[in-house]
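Have a look at the structure below, then the notes.
The complex appears here without one of its protein chains, the remainder shown in place.
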Amino acid sequence: MKPWDNVISEGEQQAYRAAGFGKPSGVGQRPALLIIDVQYRTVGTRPMPFFEAIKEFPTSCGEVAWDALGHIQELLALFRQKGWPVLYPHVAPKVRNEGGRLAEKIPGIMNIAAIGYEFVEQIKPQDGDILLPKKHPSAFFATALASHLIDLQADTLVVTGCSTSGCVRSSVVDAFSLNFKVAVPHDAVYDRSSTSHAVNLFDMSEKYADVSSTKELISVLQPIGSKA
Amino acid sequence: MKPWDNVISEGEQQAYRAAGFGKPSGVGQRPALLIIDVQYRTVGTRPMPFFEAIKEFPTSCGEVAWDALGHIQELLALFRQKGWPVLYPHVAPKVRNEGGRLAEKIPGIMNIAAIGYEFVEQIKPQDGDILLPKKHPSAFFATALASHLIDLQADTLVVTGCSTSGCVRSSVVDAFSLNFKVAVPHDAVYDRSSTSHAVNLFDMSEKYADVSSTKELISVLQPIGSKA
Amino acid sequence: MKPWDNVISEGEQQAYRAAGFGKPSGVGQRPALLIIDVQYRTVGTRPMPFFEAIKEFPTSCGEVAWDALGHIQELLALFRQKGWPVLYPHVAPKVRNEGGRLAEKIPGIMNIAAIGYEFVEQIKPQDGDILLPKKHPSAFFATALASHLIDLQADTLVVTGCSTSGCVRSSVVDAFSLNFKVAVPHDAVYDRSSTSHAVNLFDMSEKYADVSSTKELISVLQPIGSKA
Partner (left out) sequence: MKPWDNVISEGEQQAYRAAGFGKPSGVGQRPALLIIDVQYRTVGTRPMPFFEAIKEFPTSCGEVAWDALGHIQELLALFRQKGWPVLYPHVAPKVRNEGGRLAEKIPGIMNIAAIGYEFVEQIKPQDGDILLPKKHPSAFFATALASHLIDLQADTLVVTGCSTSGCVRSSVVDAFSLNFKVAVPHDAVYDRSSTSHAVNLFDMSEKYADVSSTKELISVLQPIGSKA
């Protein structure tokens, strides 16, 4: 059962299969983990239902974020054990005159309390990780992410965090365009809309990335040799 | 009635509204029209039901493409009359060793007959238009689109063509990130999945672009002065 | 007399003229000022001869920096008076694991005292200016500079700061590639090598930018209307 089976009809899935979409890319030999925007501003300072959570931060995703958080921790533990690189693209605090189109489309996003920008304790960076402040959806846009991945000789990106339909989706498309192999664990990404979450997973699975559960992905990654 | 009203529940839409998403960007003073991938490979050489169409080209979208084609023609007529710029990001024929991740995810896409790459007669470029061959989802990736738009001093992009969940979506995200105002006429973009079409329109409307009907968009663009 | 006349022979200059290089781009209607890397790390905390200056910061350029500083102030005064945008691409403090190739080629650049990263008092930003931290030569690489310029609808960049052969040169090439008109005031950019300074000005003048004195440039910019 795929996460989108209740949203994308069997006929539509058949249309993609008939057209030859959705083949697997597989993983390579040098994975890197992206943990995107897992800051209190998307998770809340504690698990709360969505409509309560957005009173704390309008960008909160509510309880689904905490479910995903557990799976991100599992992946992070594997990457720590293997000594593989972990990168944290994250939203940088907004400055008054930097809004552009973002401030027009989502004005509330310009006024988040400072604590909202802190990394969530459970997955926080450690010394040696790479921090990438960003102000746009894609983790590649206006950041040195590509330069870091080339320096690390990464060939495979595991993309986690939020939102599935926003920064995760656009980072995955750019990673695909740059020819990295991309794996998206569907239970380690989260979104404020369950329908949009499911459909974006479907889109990514058909066109840009291999989508599986965290458990399945860990079983695929586990046998790969650690970084020399 | 929005194109996504039957797909995204009222509760989910309310979640976005409560979080302050989906405000309009409006249009500027210097619009440019993008007609993305409107080639026979996505439309077919004649209107056919989807499962018949993909026998001709696996990348065909079937009858929905022909419905959108009429609306693209209306927008194109307005841009011709105003003397505004029209740009054609389009899929360049594939070369054997250029597949990368694309050839892994969608192998069928590597073997499309030459006529599939021709522009559809109804919207074909005329002398003075800008043609942008591309090999990736976004019309900005590995193309000079940004350079052309800066040279044209465009401030607003009208994005049409296909697929809604593929090249349209990723081009819209990049245009938004570059701070262009973006308008997406929902009946002038098309996709092989009606659910994915609707949800991607919702995502774009909430975060990156103003989504309306072609008719509404034309009424907004009509009063803008022509390019001096 | 051009700044490169004693370095590039008349025969070489004639070769470029005969080949049709070096025509002027002119300026547009919406200039923006880039002040690149004018931080104490490139200027020193006071005017000192080069070999003394590099004892304070190995990246110092010595007395030539202070000469240029006066001309940057003149341009900045004009932009303040006109209400035109001023942007500060500047070197962000280095982090241990972010060196990549830079740390290999110029290891000393990784250990500059914190005060070196402060903006020089005479040209420091004021509220409303745009600050762009960067870690690569070009002010466009891995920054949102293009997004800001599109949002500002800038059509012309005046590029000042340092070094002529490093960050100035590479920013000018990217600005040219993006189709901005580029003006480089030769006495408002500086470099640790006078020969390299002169030849890079020649290269830019022949291929990418209009090069003149600050005085000449101000006389060209002065008549342009202020931003509405």
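A, B and C are the chain letters, set down in written order, and residue numbers restart from 1 in every chain.
Throughout what follows, a contact is a pair of C-beta atoms (placed from the backbone, for glycine too) under 8 Å apart; a residue touches a chain by one contact, two chains touch by 3 or more.
Predicted model only: the values in this text are computed from it and were never measured.
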Selected residue (touches chain absent from view) among C:Ala15, C:Val95 or C:Ala113: C:Ala15
Residue among C:Trp66, C:Phe141 or C:Tyr190 touching the omitted chain: C:Phe141
Option touching the unshown chain, where C:Gly116, C:Gly166 or C:Pro185 are the choices: C:Gly166
For chain B, the residues touching the chain missing from this view: 95-98, 100-101, 128, 130-131, 135-136, 141-144, 147-148, 151
Chain C, residues in touch with the chain not shown (by the definition above): 7-9, 12, 15-16, 18-26, 50-51, 54, 58-60, 100-102, 104-109, 136-138, 141-142, 165-166, 169-170, 173-174, 176-177, 179-182, 192-196, 199-200, 202-203, 206-208
Hidden partner chain, residues of chain A it touches: 146-151, 153, 155, 177-180
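One rule holds in what follows: only the chains that are shown with their structure count from here on.
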Centroid distance [mean C-alpha coordinates] between chain C and chain A, Å: 37
Between chain B and chain C, centroid-to-centroid distance (C-alpha), Å: 38
Numbers and ranges of chain A residues touching at least 2 other chains: 100-101, 136, 141-142
